[in-house]
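Only one protein chain is missing from this complex, and each of the others stays in its spot.
Chain nomenclature is as follows: A, B, C and D, assigned in order of appearance, with residue numbering initiated at 1 for each chain independently.
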Amino acid sequence: MAQYLTLEFIAMLTGFILIIIGLWGMITQKNLIKLVIGFSLFDTGLNIVIVSMAYVKNSTAPIIDKAVDVSQAASKIADPVPQALVLTSIVIGLGVTALMLAYVLRMYREKKSLDINSYTDLRW
Amino acid sequence: MIKKGLLLILLVGFVAVISGLLINFTGSNELNPLASYYAEKGPTEVGAANLVTAVVITYRGFDTLGEVTILFIAAAIVGFFLKTMNADTNRPLRLRKTSEILETASTLLVPTIFMLGAYIFVNGHLTPGGGFQGGAVIATGVMMIILARPASQFNHKLISVLESISGIGFVVMGVLGLVLASGFLNNAFLPLGKLGSLLSAGAIPIIYVFIGIKVGSELTSILDSLKENQNEI
Amino acid sequence: MVNPIHIVSIALGVAFALGFLGKREKLALGIVYTALAVMLAISASWLSHFWGNVTEPIQIFTGGFKPPFAINLQMGLAESVFTLLINTAGLLGAIYLANELLKAGKNMMIVFLVLVLGLNVMVMTRDLFNLFVFMEIQSIAIAGLVILNPDRKSIPAGFKYVIATGLISSLLLLGTVFIYYFGGTLNIDFISQESLLYVKGGSVAIFLVLLSIVLELKPFPANGWALDVYEGAHPGIGALISAASATAGVFVLDKLMVFGNFTFFNAISIIGAITFLGSNLLGIKQDNTRRLLGYSSVGQIGLIMTIIGLKPYLGENTKFIALAILLSHYLAKAGLFWLAGMVNADKLKDWGAIRGHRIYLFLMGTFIFTLVGFPPFPSFFGKWQLVMQLANNHHFWLLAIILIGSFFEGVYLFRWLGYAIKWDEVEQNYPKIKLNQFIPTVIFAVLAYALGFYFGELSGYKSTFIYMAAAFIAFLYIFDFLPVFVKNTLAIGAMALYYFANQDTFHGLTSIFFIIFVIGGIITLLAGYTFKGKRTGFYPLVMMMFAGLIGLLEAKTTLEFFFAWELMTAGSYFLIIRGKKSMEHALSYILFSVGGAYLILSGFGIAQIGHTGMGLDVLKDVHYYAPIAFTLMAIGFMTKLASIGLHIWLPGAHAEAEADVSPMVSAILLKAGILGLVMLFLSMGPQKLFGIDVLYVLSWVGVLTALMGNMMAAFQEDAKRLLAYSSIGVLGYALFGLTMMSHLGWLASLSIVVTHFMFKSLLFLAIGGVVMRTKTKYMYQMGGLIKQMPFSFVSVLIGIIVIAGLPPLTGFGGKWLMFNAIMENGWYFQAGIAFFAGVISFLYCFRLIHTIFLGQPKDELRNVKEAPFWMLVPQYIIITILLVLSALPNSMLKPIGQILLNYFPDGALVWHGQLAIGPYGYWNGKLILAIVTIIFLAVFAWLYIINRKAQKVKQFNIVYAAERPFRPETTHFAYNFYAPYQKALGFLVAPGITNFWDAVSDGAHAIADKIRSIYNGNGQTYLAHILGFTVIVYILMNGGF
Amino acid sequence: MEFGIKQILYLLLTLFIVLNYGLILQGIMPKIAARVGRRYGIRWYQPYLDLIKNHAKRSKITHGVMYYLGPVFRLTGGIGLLLFLPVIYGSPVFGNLSFAGDLTLVLFFQFFGVLGMALGAGESGHPHSAIGVSRGLSQVTALELPLTLGVISIAMQYHTLNISDIVAAQQGGVMNWTIVTNPFAGAALMLTFLGSMGRAPFDVVMAPQEIPIGPPTEYHSGFLGVLQLNRAIFPVAKLILFMNLLYGGATSWPELFIKTFFIYLWSVFVGVAFPRFRVDQSVRWFLGVPLLFGIIAILLI
Partner (left out) sequence: MSILLAIFLGLVILVLAITAIYHKNTKVAIIATGTVGLFASVLYLLLAAPDVALTEASIGSGLSTIIFFYVLNKIRQSND
């Protein structure tokens, strides 16, 4: 049990639960905006997961400065790769969210409804 | 209700699937070889003190190019999307009055915010932050203007020229890396300089400036597209 | 060589630069085209670099560092091919969309360009996270392009697409980062499968990555979102998604399968197969064009997934098969989407608007036949190889699923094609040809042919004959504006030329079929001179059918045989559908043909297990499952023969065809089935399936077919239908004869085959002439035509005497041989039924001649003329041959017997002049003819002496109880001619088989309808599908969590 | 086989004997039937009178070529059938033309005349003719199944389709006749024989008692004369066929007369005893009991 009581694991658990909550929102909320919120939460959860993965026990930020010397960098810093990935992921998430919201707006204009059940013209 | 139950079962199943990832996660006690390589060689190869920046701009610069592109097309799509929507409506534009305080505050704050944004992306290779964050900050400034002066019309042309220049700049930097240095997006065609100083890390500051402008203008254009809707009642 | 990275730099540079241009949309579009063209040129130059050289792929290091420290792209042969495909689709797609892009403005041009770029990088990148980024670019760009024309359809579709791909890419990201965590790298070439699968988390990560790639490929049933996009988006975008995006997706899946172990491969092949089957099944219920194409796209990609999943079994062949099928899909689907955009018809039936437009129909036919896998298109060779390999690896279930899926695909595609060719309840409305839309479509159609020949070369298909025939067909198509007279002469000339050039090359049994196909073709073609004008499209199709038929004879390998078989089917399908009301009949014809062809194909597949060559002689030495292969092939060939149970397509197809097409399809085409059976029976001999002698079962099928065919014929009111059923019956005899596997049986069967060719051409031509003149096919509307059409009457008279097997004409020879053969073989009950059926043929024979030519003439038909001269010419040529053969039966039977001696040395006939002596009886055709003629003349002389000056009387001058009739309608006894017979035995011909097939069809529709209700149109449900798919696949793959 | 003037004379002799025999049978049989029904009946030479009368009629009309040729076909069929049969077993004189074809030929040649007649009648335009043809053909097809089975059974029994050989195998007394050695085939054949003779209960094709119906409805004068000739020859040919198949054939004319007379009597006897079938009934009937016999005959070989 103790192995799970670490900073990174708790963070990751938070991320996973956030993913699940987001997913639940995406598949149950009929309101389009709530659906997008669900996606946004999912995304945030995913980011938390990635960042907690980057964490190495008792490490510092991957920046070489007075606190961290070049020579000891490898033993002191957190993994920069996942952090770099998260940066990308956050920006992509913003793009997707914006796109989704634009869609929501447009759909609302078509039918004056935010209920996803109103948009089932195409089926079968 | 039955449907919800089914969805719940589905979700539980999904949790069971991804729990395989979680329970095998034990954290790390040391960097993996790849990360250690970055930690050890990054400062010398790339010359950036901020290793995240080194990875983002150089080692995985190609990802960043894609990322900028995503934001770019997202902006393009949102712009197109909402533009066609506006074309549909012929209702007169009525504007809401904003408070004077907001207007005055924005006049004072906006230059500062822009400065802050510029600072963040210029120092991206040294301190936390960079083009994205800086660009976002600039966009925030733009938002303030929108809030304060709903009637103000942005110079679309300017935004799109900025967007283009910075985008092409980024690509040109990449090609220069290919032509002058060891590969596309390599930053070493400019002197790497002294680690930790502002003018170091080769082309990274320049690239980050381009990214900053680009992200800023892209986010601005998204906000701008939304704004045009905002004011129309 | 230009560095491939410039594909990226040019695309992005141009995309970013478009911002400078302001409102100059045309200039922007021009620049986009240039960029796409340069990208195309780059990938083409790399393809030419790698082509034929075994060069290692080159690596492009971005960031300037070697992997795994930086992202690298790879450009090799495969990458160059795929990027070339993507860029071609991109450039042509952009050209196609020129107007829409101009209208939408440069934002959409940017998105379009970036989409093509994203797809390129997806193919080239070797980094997992980079792959994720560019897949996101792809999804977002597509989501943007969906709303190229924002409306009620496209916007919700786009939204569903965004949320679904959002979820999928999140899963991909989750898997990717955990691969990094467990594997320590993101570079595909450095991720070690073993170390990842060692940890449970690692295997889950791999699972998530691969599954999300699979989900991107729209597996059934988690693909509702994709179908909506296909339906809602502009067809030009649909083309791009279906062709370019799926192409890239397939490549990515293949690239990432290096992580997968055996379980993954199996899972993917099963998912793919289910997708293929499922979406094609649902397709049959679909009546919206674009959604139909969506179902078809999804299905095709499923098929390719299966192939990728089968890589461990297929080995080196994977590349060939997957590429063949992928390319066909790529060309055909893009082409069809583009066509859909041009024709702009939502419902399938609205496609009737383009009926009669030869260019549109040519394009559409090309693409549809490409999709279904007909020769000469790449998919034909791909499917062939796939079936062979599946059989080799004993994947029979998969084989069955794939063939059934293909069949369903055929159902809806051919129905659609049928509507476009024939549906006449909508107004004819040819869309104006816009060059920017038209040229890309034509290019793809041409590519389909070109690649077909290339893939043919690759798979060792080389038939100079077919190539020459193809050239001739193309020639006829191009010169279709010539008058009938010229084209007919050309066609006959070509056939005659072929005959004289090759008359010595065919020996043995094939020479019989050679004569039927070629000479028969020439004779029936003579009737073509009847037609005036241009007869648009007729001659290429006729030549296609005959090329197929002759190709069967020329075939040395199973592949060549099957190629020719399918060619013949395609040609005859188009010929049949030319008839007036033949849409649905042509459909059922092609469906039965395709079904039969698949059975033959799987039979070939099973037969060649363990062989290296594909020669037709593999059938002589089948290592495994010989009885099953035998049965499959036999049923396949019997489909063409229209044996009982498989016959329901024939009557309509033959009856509704044009006057001179009916004799071709009925008298000549059906013989292809006999040829197949001859080949099959000779090579494989008798087989026991589950302890039952298959041939014995087939003998019953044969006689029952004869019985049912003849009885149904007796009950028809439609003259051509009557003849069609009669063909079923006669070929039942032929089948029966073959199943006896004895000299006499085969002699009987082959002589029936030859005479059937003659009398059925004769009758169909004669009746065709009558129908041309009277404008009706219903016999009860005719009557008394002997006075107007005496020559046709004589034709029919001779025809029915032969068909009924009455001495003294040659038809009797077949019956006599059959009797002897049966006695020898000991199949007495079959014999009884066979002869019962034989007598029933009197019923329809008499009905045919009586109700048309005898009895009371109708007022409205009093002025009809004799059939056209050129319809009569072939008839009288045939009559001459028939009379010669009647007088000299050994001139036909002796050579056939001689040939048969090679295969069945025992039990041959002994000939003394024209006297044939069999094991049981004897028969002297010449003498009988002489005797009968003499008696006939003597009696005639006697009657003439006592009755010299008989007075000719008027129509109604007949003895009639008390009153004279005055209306021919009430006096001509023709309708329901055999009422008492029907009352007594009609139950035997209750439409049980038709009902059976109807039930099968209804069942399939009902199942499809039920299943497709899962696509309820709600985006959230689609998300749930994706989750459910993930969970279920995971459980099935791991047997739990 | 020598084929000279002598053979032709022999053929004509056979024809002449059979014609007269047929006409006399035509006269006697109705007489017997009438006497059974306690009526007086026709004179035994009435058929001769009819024949002469018809040939002598002066009004002759025709409906067309086929109408004219119908009777020709019909009589050709009758004469041909007779001539393809070996009439007297072992006689080189009356073996006729049986060397040209075997049992199969005979069975199929029966239909030659039928078809021609039907065509001729068809051209007359009289609906009753067509109705009669339709009925006739229906009935004939139905009896073909048991007939074929019976014939196959016999052919298998003797391993030949050669009629002369079949007759030869039956020589040497009643116990060698097929009707004794293969009773089921015999029964099947004798039942189908009833139908092929076109007498009651299977005579709805002609319906001779009521309104005239059947193929010859429109025929008269010389045409009818020719048909009458056939009506004399054709049944006798059939009788000879059945005699050859079942009753050991005939080695002399008297034997032939006696055997065929009794075979004919059998059909008359049944006709008197049973009411007429409708066509659909007779079709079903033939596919009942006779078919059963045929199947048993096959099974017992």
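Just so it is clear, contacts are C-beta pairs under 8 Å (C-beta built on N, C-alpha and C of every residue); 3 or more make two chains touch, one makes a residue touch a chain.
Please read these numbers as outputs of a predicted model, since none were measured by experiment.
Trainee: Just list which of the chains on display the missing one touches.
Mentor: Even though it is not drawn, that chain still touches A, B.
Trainee: Consider the whole complex, including the chain that is not shown, and state which of A:64, A:78 or A:122 touches that chain.
Mentor: A:78
Trainee: Among B:140, B:187, B:200 or B:221, choose the residue that contacts the chain missing from this document, as touch is defined above.
Mentor: Missing-chain contact among the listed residues: B:140.
Trainee: Which parts of chain B face the unshown chain closely enough to count as touching?
Mentor: Residue positions of chain B that touch the missing chain: 50, 52-53, 120, 128-130, 132-133, 136-137, 139-140, 143, 219, 222-223, 226-227, 229-230, 233.
Trainee: Hey, which chain A residues sit against the chain that's not shown?
Mentor: 5-8, 10-11, 13-14, 17-18, 21-22, 24-25, 29, 31, 33-34, 36-38, 40-41, 43-44, 47-48, 51-52, 54-55, 59-63, 77-78, 83, 86-87, 90-91, 93-94, 97-98, 101-102, 104-105, 108-109, 112, 114
Following the convention adopted for this analysis, only the chains that are shown with their structure count from here on.
Trainee: What is the distance, in whole Å, between the centres of chain A and chain D, each centre taken as the mean of its C-alpha atoms?
Mentor: 99
Trainee: Compute the distance, rounded to whole Å, between the mean C-alpha positions of chain A and chain B.
Mentor: 16
Trainee: For chain A, give me the residues that contact two or more of the other chains.
Mentor: 19, 23, 27-28, 53, 81, 85, 88, 92, 95-96, 99, 103, 106
Trainee: If we use the touch criterion from the header, which chain pairs count as touching?
Mentor: A-B, A-C, B-C, C-D
Trainee: Give the list of chain B residues in touch with chain A in this complex.
Mentor: Per the stated touch rule, the residues are 4, 7, 10-11, 14-15, 18-19, 21-22, 25-32, 34-36, 38-40, 42-44, 49-52, 54-56, 59-60, 63-64, 66-67, 70-71, 73-75, 77-78, 81-82, 85, 88, 126-128, 130, 132, 195-196, 215, 222, 225, 229.
Trainee: In their complex, what parts of chain B are in touch with chain C?
Mentor: 7, 10-11, 13-14, 16-25, 32-34, 37-38, 45, 58-63, 65-67, 69-70, 72-74, 76-77, 79-81, 83-85, 157, 160-161, 163-164, 166-168, 170-172, 174-175, 177-178, 181-186, 188
Trainee: Taking the touch rule as given, give the residues of chain C at its contact with chain B in the complex, in rising order.
Mentor: Per the touch definition, chain C meets chain B at residues 3, 5-6, 8-9, 12-13, 15-20, 22, 60-65, 68-71, 104-105, 107-108, 110-111, 114, 117-118, 121, 125, 127, 129-130, 133-134, 136-137, 140-141, 143-144, 147, 150, 174, 178, 181-182, 184-185, 199-205, 207-208, 1024, 1027-1028, 1030-1031, 1034-1035, 1041.
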